[in-house]
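Only a single protein chain was left out; the remaining protein chains are all shown in position.
For chain A:
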């Protein structure tokens, strides 16, 4: 199609005959090719080639304009037409770029941020959640065949957020000051870091020890195990007795740890593997509760000691009575200290 078009354009436009001279020579040299001009579309001024030419002329005009800055005031009709055309083209290009960009962004979003794959894990009833919360404190007796773990993420997620809220409350009541960061960031980082990090680590160990548990089940198990932590911390941040904390730590924390350990033991074969897996989980779980209590509770202790002694006298300097000892003992002691220094 392009050869006849070029020949017709070469024949039709005498002004640009010099550009198309090569084609004319070829056509006359070859066989006869009668072209019916009536069937051709009128392409003058509106063809694709013309647009390309106009665009090229626009660019040249722009370069000329930049060169001669003084004569920018004069505007002839043709130059104004070019500006109008450039504005339209510019708007079209911008519009197209916006459409393409939007399409690509929505495609990427639907590919990577597709949270619909988590939908089945949030399909729960309130009765089920309550039952699972209570079950998480009751260790199972039968460890000979695999125990069922509910692969659900609503309960564990809510328990982690509850733990964040309890930690925040504890930090606020004890006036904890975090120098590097914020209270909210510290609480969220601690709780989510524990849940996701320890779950991943235990899942990795389970993979090494050939235990039959999936990642979602592990997340669910550890999440429900945080229920004991929530209860303990809620009680001990408000009632400050050290012995009460240790009783809760062993009792409530121990029960939830025993449940998790029993479920894992039922899904692992072999004594060494069971020992490694359950020992690690038990140690990490109990130590986390201890850490949460002491990291965010110490300040409260300090305040209580000074507040609970209204009859205590203010700090007094009293000279100590040094017992009378012989000079020899004193000298030997002084020399020994000097040698060690």
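Couple of notes before you dig in:
We take it that a residue touches a chain if its C-beta (ideal position, glycine included) is under 8 Å from a C-beta of that chain, and two chains touch if they have at least 3 such contacts; residues count from 1.
Note that contacts and distances are computed from a predicted model.
The listed options are "Protein YIPF", "Translation initiation factor eIF2B subunit gamma", "Ribosomal RNA-processing protein 43" or "Pyruvate dehydrogenase E1 component subunit alpha", and the UniProt record of the chain not shown names that protein "Protein YIPF".
Considering the full assembly, A:88 is the residue among A:56, A:88 or A:104 that touches the omitted chain.
Considering A:124, A:205 or A:231, the position touching the chain not shown turns out to be A:124 (whole complex). Only one residue in the set A:172, A:242 or A:335 touches the chain that does not appear here, and it is A:172. Shown as candidates are A:108, A:131 or A:158; the residue that touches the absent chain is A:158. By the touch criterion stated above, the residues of chain A touching the omitted chain are 1, 4, 33-34, 36, 39, 41, 43, 46-48, 51, 88, 91-92, 95, 115-116, 118-119, 122-126, 129, 154, 158, 161-162, 165, 168-169, 172, 184.
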